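Data block below; observations after.
The complex is shown incomplete by one protein chain, all other protein chains being positioned as in the whole.
Letters A, B and C name the chains as they come in the text, with residue numbers starting at 1 for each one.
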Amino acid sequence: MTPPLRGIVPPILTPLSDPGTLDVAGLEKLVERLLAGGVHGIFALGTTGEGPSLSQRLRREMVAHTLRLVNGRVPVLVGITDTSLEDSVSLAKFAADAGAYSAVHAAPPYFPLSQGELWEFVRKLNAALPLPLFLYNMPGLTKVTFEMETLRRARDLPNLIGVKDSSGDMNYFHKLLGVARERPDWSVLIGPEEMTPEAVLFGAHGGINGGANLHPRLYVSLYEAAVAQNLPEIRRLHAEVMRLAGAVYTVSPHRSALICGLKCALSLLGVCQDVPADPFRPFDAAQREEMRARLKMLGLLG
Amino acid sequence: MTPPLRGIVPPILTPLSDPGTLDVAGLEKLVERLLAGGVHGIFALGTTGEGPSLSQRLRREMVAHTLRLVNGRVPVLVGITDTSLEDSVSLAKFAADAGAYSAVHAAPPYFPLSQGELWEFVRKLNAALPLPLFLYNMPGLTKVTFEMETLRRARDLPNLIGVKDSSGDMNYFHKLLGVARERPDWSVLIGPEEMTPEAVLFGAHGGINGGANLHPRLYVSLYEAAVAQNLPEIRRLHAEVMRLAGAVYTVSPHRSALICGLKCALSLLGVCQDVPADPFRPFDAAQREEMRARLKMLGLLG
Amino acid sequence: MTPPLRGIVPPILTPLSDPGTLDVAGLEKLVERLLAGGVHGIFALGTTGEGPSLSQRLRREMVAHTLRLVNGRVPVLVGITDTSLEDSVSLAKFAADAGAYSAVHAAPPYFPLSQGELWEFVRKLNAALPLPLFLYNMPGLTKVTFEMETLRRARDLPNLIGVKDSSGDMNYFHKLLGVARERPDWSVLIGPEEMTPEAVLFGAHGGINGGANLHPRLYVSLYEAAVAQNLPEIRRLHAEVMRLAGAVYTVSPHRSALICGLKCALSLLGVCQDVPADPFRPFDAAQREEMRARLKMLGLLG
Partner (left out) sequence: MTPPLRGIVPPILTPLSDPGTLDVAGLEKLVERLLAGGVHGIFALGTTGEGPSLSQRLRREMVAHTLRLVNGRVPVLVGITDTSLEDSVSLAKFAADAGAYSAVHAAPPYFPLSQGELWEFVRKLNAALPLPLFLYNMPGLTKVTFEMETLRRARDLPNLIGVKDSSGDMNYFHKLLGVARERPDWSVLIGPEEMTPEAVLFGAHGGINGGANLHPRLYVSLYEAAVAQNLPEIRRLHAEVMRLAGAVYTVSPHRSALICGLKCALSLLGVCQDVPADPFRPFDAAQREEMRARLKMLGLLG
């Protein structure tokens, strides 16, 4: 039995030079930044990575370059969520050939399934994959939750090795930890960075936290403090995460504020270009200046 | 100025022999059935056509075969909704080369956009397309509505030629008709078949009604009665549509009941196979027998 | 068997001189205005009447004065929706003693019930009432829909005499008309005024339309045109309703815009004071001026 993946696994941004072209130099800088920050894995093509927004072609380029640049230093998880199962599996095969650690799939994002249908889908997906699978609970975007009854059935799938939960519902997360207890090889990771320390204190294995793109060291330190059960340190670092999130994700009032905010921030730091994938658009000049001021206030920009 | 498209434009089912293979013989029978029923157009790869569930490859096969089989007898609209704009445009180019009448795109189905972002998306999409565009309002699946402010801005796009509304909200639809009045070339079509006659009475140009796959003549007759403002006939035919919908779409309690119900029904009628695309699954034997009984009760099966 | 109530039954505003005091003079003017406009009934303490916002005391005052002022000229329906069944029944008794035609109750607005629970509730409520009952489908505010299974069971209650539907979902409304067909004494009324004509064309008995507070004659004429199946007249008057609604209900962007808009408009017309009940607040001076301009544009103010 492989031990579960533990730690901070940033959902890496997809640096672009224009909406259809990978910013390979930016990706290299971002990968090195994350690894220098001590992250324990990298999750490519997640929600923060705008995976579903990229063309099938661009997803493959992102996978290939990420695996080449990471070069085995940490495991690379690859998001394969798509409205088409065939295209999901095809991407997973590409990722497996490139050396990915696992695939990650949310509930099918267009047609809402019943739990029975979702279970059948998970079983079929899992059987078709050439690499291990994480389920990704993201009801805010997919409209469907992986209910406990479905997760209990999914414990029978040996090739399913973990769950990422981005519901933001800690009651759900505590129940998920209970279900996962019978699969000690499962890695249970939390999405919202504001809840990573409490998740880890109660048994989670880590976090897939968007903010780690911007400040990987902070999230790694917070994870380590949680593992060490060092409560004063947890509270201090958690307050810092809350401050960062409150500043970086709120420059725009729209749902795109998180991803566009991170891309804008990283371009201000000189890491990659400020080009979101369609259908998003970069911040305008005023928002960019506001972000600059906030990064200075946070001490992230000189 | 081209006059607006009018009439019943069925969102044609995608007949499959297995989840990854087009049932070409079934498609041919279905196309002939629709044309024999008098439909005024065909909409391929819509929601009822499971467009987003098909692989990029299978979508192209469906487009090519549908256009070949229809062979210019009625206009063919092609759904290009995808989470990736690049892949949407690529499919639209394929459809244009194959002779499609227009593309149809819903709000991007993964990331919810603000109205300002949605307008920018529509503008960019429209500019990139080699054929005319219908907007497709489907908030139940995409989580986003094309609000009136956005539709008003969209009136400036000459290559945008219509709107399909599947919100089920007649107040919205009435407002949409008001906005469309200044673009007399726009075709305003309604999705839910239960509302087609009232929509047409108030100025809509027709319906994109799933049930027309099963009984095209009924929907065409109802449309014609609405155009003729023949209220007794409208009420009689509308009651028949309500009876059909109440029987065929309720064999299963899940959201998949409509599409799986239509595929099951058409396979019982010998038109095509009963194979939904992933992530759906065909009805089980008991549901199939229930459907058989209902089709007999409706007089659609001997 | 009593024939079903038919026509326009305005959900009468509750004129106030301050948030806790009835504006009796205003109420008298409003009642006379409605009756002069030809309305077929009056619904007091509905949503537009801010019924749930009024104290138990003020609700009784509104009922007593309305019945006194109407003085039998048309039937008066009384909204008794409350979070407490005992207080609902108590108000219904008061209304019955005052001569009300029927009570109107929505799904309990605090705790969401399952359909089985809702049916038990309806049965118990109905049994406890000293006067006939209308069910009021208002899921946007109560979070619960009266599903068809529940309405079918409710057909067994002789003292239940009608349903008002404010869901805005015409597919639901068409199904409701089907269920009601077996109870020819039921009155099926629609809430959203934008849909009254189509509802009546398909068999509804009338509308409980907020805008009839402002322009009763328009709504009565539209209802009469629908009964007469005069389609050109329907379309002309419906366009006028859409224009009125689009102007009067959109001065503020909030959900309160409809009720506060009507109160502001009627105060500008000199009918009653511009005092909403708590928790709403009157329009500010700029909004009031905007409303004045819009009423002039509509020709409702000289």
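Criterion: a residue touches a chain if its C-beta (ideal position, glycine included) is under 8 Å from a C-beta of that chain, and two chains touch if they have at least 3 such contacts.
This is a predicted model, so every value here is computed, not measured.
Q: List the shown chains that the missing chain touches in the full complex.
A: Taking every chain of the complex into account, the missing one touches A, C.
Q: Tell me which of C:Ser53, C:Ser102 or C:Thr150 is the one touching the absent chain.
A: The one listed residue touching the chain not shown is C:Ser53.
Q: Spell out, residue by residue, where the missing chain touches chain C.
A: These residues touch the chain not displayed: 19-20, 50, 52-58, 82-87, 90, 108-114, 116-118, 120-121, 124, 141, 143, 253-256, 277-281.
Q: Kindly note down the residues of chain A that lie in touch with the hidden chain.
A: Residues of chain A in touch with the missing chain: 168-171, 174-175, 178, 192, 194-195, 198, 201-203, 229, 231, 235, 238-239, 242, 246.
Following the convention adopted for this analysis, only the chains that are shown with their structure count from here on.
Q: Taking each chain's centre as the mean position of its Cα atoms, how many Å separate chain A from chain B?
A: One centre to the other, that is 35 Å.
Q: How big is the gap, in whole Å, between where the Cα atoms of chain A centre and where those of chain C centre?
A: Whole-Å distance between the two chain centres: 49.
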